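With one protein chain held back, the other chains of the complex are shown just where they sit.
Going in written order, the chains are labelled A, B and C, and every chain counts its residues from 1.
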Amino acid sequence: MILETTQQALQALFAGSVPADEAEAGTPRGNGVLTRDYKTHGYHLDAQVDANQLLAAVTILDEGGFFIESITGVDWIKENQLEVIYDFSRYDFDACRVVIRTRVPRDKPVVPTISTIYAGANWHERETHDFFGIKFAGHPHLVPLLLPDDADFHPLLKDFKA
Amino acid sequence: MSAPIQLRPDETFLLNVGPQHPATHGVLRVKMQMDGEYIVKAETVLGYVHRMHEKMGENRTYAQYLPNLSRLDYLGALGYTHGHVLAVERAAGIEVPERAEYIRAITVELNRVASHLFWFGAFVMDLGGFSPLMYAIQDREHILDMLEAVTGARLTYCYYRFGGLYNDVDDDFIEAAKRFIPRMRKSLKKYDALVSGNVIFRNRLEGIAPVSAEMCRKYGATGPVARGSGINFDVRKNEPYSVYPEFEFDVPVYHECDSLARYKVRMDEMEQSLRIIEQGLEKLPDGPIMAEKKPKTIKLPVGDYYQAVETARGSFGIRIVSDGDKNAYRLKLRSPTYSNMHLFDEACEGMLIMDALAFMGSLDLVIPEIDR
Amino acid sequence: MGGYFSDIFYGSKSLLIGMGITFREFFKPTVTVQYPYQTIKMSARFRGHIELIADEEGKPKCVACGMCQRACPSGCISLDSVSVDIEVDGKVKKKKVLSKYDLDFTKCSLCGQCVENCNFGAIDFSKEYNLASTRKEDFHFNLLKRLEERNA
Partner (left out) sequence: MSLTLLNVIVAVVIAIAFAAANAAYLVWAERRGAARIQRRPGPNINGPFGLLQPPLDGIKLMTKQLMIPGGADKILFMVAPVLAMAPAIMSFVTIPFSEGIAAHNMELGVLVIFAFASMGAMAILFAGWGSRNKYSVMASVRAVSQNVSYEIPMLITAITVVMTTGSMDLKAISMAQSGGFWHWNIFPSLHSPLMPISFIIFFICSLAETNRAPFDLGEAESELVAGFHTEYGSMGFGLFFMGEYANIVIGASLTTILFLGGWDCPFGMFPGVWWFLLKIYLLIATFIWIRWTFPRTTIYGLLNLSWKILIPISLFNLLLTAGLLKVF
């Protein structure tokens, strides 16, 4: 039930276009909403949005009563992109896990902060900034959280050499 | 690192709780701006035991990563390894024999009871009562002995394997577990009389540190913290995995939102875990403990996979992004206490320091698990 | 006003119940083990550091295939072998013989991957837990030497 309404709401951001699955297409997928097989993937909805659509997508989830699970990044060095992944889930028995992802160029990794919507995103964004160097525009306190205060390296980047 | 102490015109002062402080149970630091005994503002400083487990996940094969998981949370390690093996099995499509899943569920629940017992003792010790810790450790010792006889380790277990288990349980374990359940129930009654009913204890917790359900949602709090705020959320029920649908158990939920509610949730959870263990021992089927069809080296198909499990501290999630290699391309660990601890900064504003530290105890923090 | 006195009454009662429990515990026997003076037997599956297993002749069963070395997550096993000529049924054959098996126990996480991956049953966990030292070198074990010492 909530799955369909959320899917429709997110779909509205893309004017109804459905992207191809990258595993089948063999190329990076385009922006859009995909439904995933829960049994193999462990989540239901997978939406890739543009960085400037992010706040709209997260607001949909906030209004839908989702809670934030985590935020993380992936370094796609071959495509010269950084991906930010937002996980959302629900407290009720209408199990629906939603993954929001957005890709930004590696040399200019800036996405808007969602800590204005979800206060709990604060630390997750700081952690992602620590590990990937992704800047969250508008974040109130973007200083290293898990790494030392003077850390100027980003260990989870694929070209990081210790 | 921190700014030099400057007495502001409004005469607040900065109090450094941690990294070495008896109440933080590990190397956690909270910078508190205090007005007398009242907290004006708190800022948590993390990372003192950060070990970059996620990078290790990229450099090790899936099997080699198994011991890392139990180093996250040394009190309830089995829950975390369970998450990892389930995630890999889900992605690789490995069918796990029923017996293995039952044994996993039994051992995870035993570990959950052990973890809650230790939390119980440590929490009461935070409040100044020392003896309950010793009683809790005695009961926990029985669990550790049982788990040691099966897994070979007392805390940092590496027992589950992809497709099954390292080795089967023997009759001694089943006997010991059956003996343990009534003894533990008796102990729970004792704890109830000694601690839960105690007027000093109740006065310290009742109505202290309210965390609303909305706040839990915004911060992503899970586990007993969410359930103490009236949220009926338990991954074992909401997204059933393993053999949990076969068990009959309740999810304790309290609507008071205070520290006492979080305490009660955990105390009730121990009873529910005992119920699961009881049923598990009864239903334990015969059969193999290792999947027959299992590749020698595990390579996951391209894609990303998520698995959530309910550990003693809340919903632990593991995300594996695979590029088809034998190592993960990216491995993210979503630790429950990370989100639960995040609440603290906002919730403790305006609280007395002794209430705040009791609140911190009621969050059940394990620092290595926050810092990863 | 009635609440005032009932609060005092029930509060005091709960305190007395608590004292009753600790009073009973006072007379129960102790449950501790006086460690250096008393020890307990380690369970059969206890995982100490690994140890080479000898065959009937007292030689290590190990064939130096290196599976354990590859399986180890922390890289704490290093082994080496030499080829020696041995006579089997009158023919001279080359055979790999283990010449070195070092374990760096400081890195070991006792996961059991090495024991599990050994196809020859040549290594197993020891039951040793009395390992304490202030020097790192004390945890670099030469397992071949230890095997010889056990044989002697």
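A few notes on this one:
Here is the rule we use: a contact is a pair of C-beta atoms (placed from the backbone, for glycine too) under 8 Å apart; a residue touches a chain by one contact, two chains touch by 3 or more.
Every value quoted in this text rests on a predicted model; they were computed, and no experiment measured them.
Hidden chain, full complex: it touches shown chains B, C.
Considering the full assembly, B:Leu127 is the residue among B:Met56, B:Leu127, B:Leu188 or B:Leu363 that touches the omitted chain. Checked against the full complex, the candidates B:Glu148, B:Asp258, B:Asp355 or B:Glu369 give a single residue touching the omitted chain, namely B:Asp355. From the set B:His21, B:Lys55 or B:Arg154, the residue in touch with the chain omitted from the display is B:His21, counting the whole complex. Checked against the full complex, the candidates B:Tyr102, B:Phe118 or B:Tyr135 give a single residue touching the omitted chain, namely B:Tyr135. Residue in contact with the omitted chain (choice from C:Thr22, C:Thr39, C:Ser83 or C:Thr106): C:Thr22.
Although one chain is hidden here, its contacts on subunit C can still be listed: residues 8, 15, 18-19, 21-23, 25-32, 34. Residues of subunit B that touch the chain left out of the display are 13, 15, 21-23, 34, 36-37, 124-131, 134-135, 138, 194-195, 198, 200-201, 203-204, 352-355, 357.
The rule is simple: only the chains that are shown with their structure count from here on.
Per-pair counts of C-beta contacts peak for the chains A-B. Between subunit A and subunit C the centroid-to-centroid distance comes to 43 Å (mean Cα coordinates, whole Å).
Subunit B and subunit C have Cα centroids lying 25 Å from one another. Shown for subunit A are the residues that touch two or more other chains, of which there are none. Residues of subunit C in contact with at least two other chains: none. On the side of subunit B, the complex with subunit C involves touching residues 60, 63-68, 71, 131, 135, 138, 145, 148-153, 156, 158, 161, 166-167, 190, 193-195, 197-200. Those residues of subunit C that touch subunit B in the shared complex are 10-12, 14-15, 17-18, 21-22, 25, 31, 43-47, 71-73, 109-113, 116, 125. If you check the complex, the residues on subunit B that touch subunit A are 1, 46-47, 50, 52, 54-55, 58, 87, 90-91, 93, 215-222, 226, 231-233, 237-239, 301-308, 315, 317, 319, 321, 329-330, 332, 334, 338-339, 342-343, 346, 371-372.
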